[in-house]
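Beneath this line is the structure, given in structure tokens, with notes to follow.
One protein chain is absent from this view; the other protein chains keep their places.
Chain nomenclature is as follows: A, B and C, assigned in order of appearance, with residue numbering initiated at 1 for each chain independently.
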């Protein structure tokens, strides 16, 4: 099944520090996967087959694990049979129905 | 405090139908608030003072309430003192730290 | 509309400290509201009318705001017309359908 997830993942034991270096490392891992993705201010959307997407989530966790003692993450997933290019289609579909596009 | 939230809200009792008309109505409400916002494939990021942002969440709920018997919503919020233009700053800060920008 | 939410809220700037004192303060605020609620290992479920529940969310935020510079929160809400005692009903309904109760 096609899956689109929104992933937020960050260490919780780096509190004086900015979290952006950790988010940047996670984004490098996502990019290396080759899956379609899109950074937003609160997370990163990733699209692929369920298996592929969950492998990337695991890789993101592995990236932070060696130098973190506590990691927080949230995932929101919308999985749909027979969908392709879902990230673009979802946004386009909403835009087309707004009162003023 | 400055708040950036990611909001997803949709009726759960419209299951044969596409949800995009409902998301479009919600997005119209968000736009009417005048707050900075950004649609993504899994939700909409909204930025403002905590009070302002929560008033918009309430307005989105009110928009769907009259013709929905069941509504599901998720909110993820990052609130920070003395931050301005946080949505742009967060994304820029991550981009600047990636191995290949 | 009857709303059941799962709320997690914690300061992100308390380096090295346990978060449980903050969660305890939030739980005191929730309890003071008089609304039905239930602490779980990852959040607290709260049930009431949409307005009542959102007022409690705001009160929880106000509790942490004075001594936090950064607050993270997640809300997951299931809102349903004409439902009463939804927290108990939802759990009971699932239990009744398990293969071995």
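Rule of thumb we're sticking to: a contact is a pair of C-beta atoms (placed from the backbone, for glycine too) under 8 Å apart; a residue touches a chain by one contact, two chains touch by 3 or more.
On a predicted model such as this, the values are computed, not experimentally measured, just so you know.
Only one residue in the set C:35, C:59 or C:87 touches the chain that does not appear here, and it is C:87.
For subunit A, the list of residues touching the undisplayed chain reads 1, 12, 50, 54, 57-58, 61, 65, 68-82.
For subunit B, the residues touching the chain absent from view are 12-16, 72, 74.
By the touch rule set out above, subunit C reaches the unshown chain at residues 4-6, 8, 18, 20-21, 23-24, 27-28, 31, 38-43, 45, 47, 74, 76, 78, 86-88, 90-91, 93-99.
By our rule, only the chains that are shown with their structure count from here on.
Viewed as a contact network, the protein chains are fully connected, with every chain touching every other.
Each chain gets a centre from the mean of its Cα atoms; the one farthest from the centre of subunit C is A. The pairing of subunit A with subunit C is characterised as same-residue: of all residue numbers used at this interface, over half are used by both copies.
Here the chain at the heart of the shown protein, by mean C-alpha position, is B. Centre-to-centre separation of subunit B and subunit C, using mean CA positions: 20 Å. Centre to centre, using the average C-alpha position, subunit A and subunit B are separated by 16 Å. Subunit A and subunit C have CA centres that are 25 Å apart.
Multi-chain contact residues, meaning those touching two or more other chains, occur in subunit C at positions 12, 72, 74.
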